[in-house]
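Okay, handing you the structure first.
Heads up, one of the protein chains got dropped from this complex, but the rest are sitting where they should.
Showing chain A:
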Amino acid sequence: MDAVATGKLVVVGCGAATEQFYLPCLAARTDLAGRLLFMDLSVERAQKLADEAGGGVATSFDDAAQQGATAAILATPHHVHCTQALEAMDAGLDLLIEKPVTIYASEAREISKKSKELGRIVMVNNTRRLFPAYQAIRTLIHSGELGALRSAEIYDGSSFEWPTVSGFYLTSRDAKGVLLDRGAHTIDILTWWFGDDLSIASAAHDGFDGPDATFHLTLKTPNGASISTKFSRLEKLSNTFELTFEHGAIKGRLFTWHKFEKKKANGPWKTISVDGFNPKNYNDFAIKMTNIFLDATFNGGESLVSPEDVVSSIQIMEEAYNSAHLFELPWYAEWEAMK
């Protein structure tokens, strides 16, 4: 008979991500009844979620460990991920970390190093890697059937609807902006598809003295192919991608996870439907990722998406922020000229 896992799970950060993504998943798992703890800067908020989910409250990682926790979900603002992850691992916890895993690549590497030293499972919630269409595209690219990439265009944007409780994304310089938010998914997928050796050709944003809402980033592959990305939190963009290769092309919609279009040379576009996990709701991918983590930490299942897997995308975004310049925005020129 399999041993029944008894370790507790502490959910750290009781804001929008926890309410929207994690609670529905955790509440549906009867095996976690009585095994949930909640931790937040606001003890009242942690207590509220604990009451809703039938769990307890922890005041620190050590406290959580003493109460029997062996795993944690970090659903906190990204600038505290590294410090919290290191503390949590020291306290003996496995981790699922909300994306982006960190702001800086050095932080992601530090987490990765420590996880190996201590033998902890650490996963990152880069959910788009679970899209069957994205997985099939990766296989197709790596098969070489379409040849080398010539160019790519990706548009990723919609008005910001994240029900942030703290306002962190809009009030803190550590939030950085739309690239670190939406880009944490898209840039990760690009490195997953095309490799870690993407370099920055140009980067521009509209963050004057606060978090940017529009970011245009052009990357280059080692063989010189240009990957143009546009991100926005202000306007709905087409949310599409189009990849042109030597011997064909691929295109699709960012959030159509079960199909894409492909053509060979000058042939017609053909729709490729991909079998696999095909939920109605995007949130279901976060639930699936959480379940993969819970299975890995409590039942010895296979883990997915480590900090090491996403470190190259974090590196790209870090360099993009370091090298980016402000867009020329002529509609503001007359006001700037008055300063």
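Worth pointing out:
Operating definition for what follows: a residue touches a chain if its C-beta (ideal position, glycine included) is under 8 Å from a C-beta of that chain, and two chains touch if they have at least 3 such contacts; residues count from 1.
To be clear about the criterion, contacts and distances are computed from a predicted model.
A chain of the complex is left out here; the name its UniProt entry carries, from "Nitrogenase protein alpha chain", "ABC transporter permease", "Oxidoreductase" or "Fe-S cluster assembly protein SufB", is "Oxidoreductase".
Across A:Gln135, A:Ser151 or A:Thr164, the residue that sits in touch with the chain not pictured is A:Thr164. Within the whole complex, the absent chain has one touching residue among A:Ala5, A:Ala213 or A:Met289, and that is A:Ala213.
Listed here are the chain A residues that touch the chain not shown: 155, 157, 159-164, 167, 169-171, 173, 177, 206-214, 230, 232-235, 237-238, 280-281, 327, 329-332, 334-336, 338-339.
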